[in-house]
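One protein chain is absent from this view; the other protein chains keep their places.
Let's look at chain A:
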Amino acid sequence: MFPRLHFAVCFTAVLGPTLVHTLCPDTADGYKVRLSIKTALGDDAYKWDESEMFLFRATLAFAMRKYNQKPYEVSDVLVCNETQRVSFWFVVTDPENTSELISGKDVERAVRISRNRINNAFLLTDETLEFLNIPPTLAVPAESGTPPWLIVFGVVIGVVGVGIIALLISSFIQKRRKKGVTEGEEEDCEEEACDKGNGVSHPVEEGADGVNRGFVGDIPFTKL
């Protein structure tokens, strides 16, 4: 029994890394991840190292747990083909059967559900933490009840409408007043400058001899 156990342990110890090798990268069930930390954070960028990778695997295990409640562990997330870019492939193994991979569709759904949490763990966004071939779930912009432009429109058209009505009413009142005045006294309006609604109109002044006095200044009349 003991040699068999020993043999079994040796077997998995040898098989472990090769298991990773054969399972990952898997184009059907695995995904490539690309991080652009310097683009996102500039001077505050952190260095990508082993601990960050551990966080990634842990976050992904969390996402899988959230998705189908199975007891995923960090060891269920296998990572390979890391590059300087900071990109790598990952696959997720079934916690009950480590030689089987979780299907790509399930991984995709799990990631999409917890995408926001994953992004925030790394202080990144959908564009800087890319899961290739997993479409992001974009946040729906908050929609208000009435579109805001209608409110401004309503205010402006109200003000303009009030202005028009006010001007029309004042013209109407002035005409009424003028009609009442000029029914008896038609001469008065010609002496003063009446607001005839078209602008200020100055009636042409005519003297007794028919000369247009509008342009003539005050000329003292010489006594004959």
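By definition in this document, contacts are C-beta pairs under 8 Å (C-beta built on N, C-alpha and C of every residue); 3 or more make two chains touch, one makes a residue touch a chain; residues count from 1.
Simple rule for what comes next: contacts and distances are computed from a predicted model.
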item	value
Name under which UniProt lists the unshown chain, selected from "Transcription factor IBH1-like", "Actin-related protein 2/3 complex subunit 5", "CDC20/Fizzy WD40 domain-containing protein" or "Transporter"	"Transporter"
Hidden-chain contact residue, picked from the options A:T39, A:S75 or A:N120	A:T39
Sole residue of A:S51, A:S99 or A:T137 that reaches the chain not shown, by the stated touch rule	A:T137
Touch list for chain A against the chain that is not drawn	34, 36-39, 83-87, 135-138, 140-141, 148-150, 152-153, 156-157, 160-161, 163-164, 167-168, 171, 175, 190, 195-204
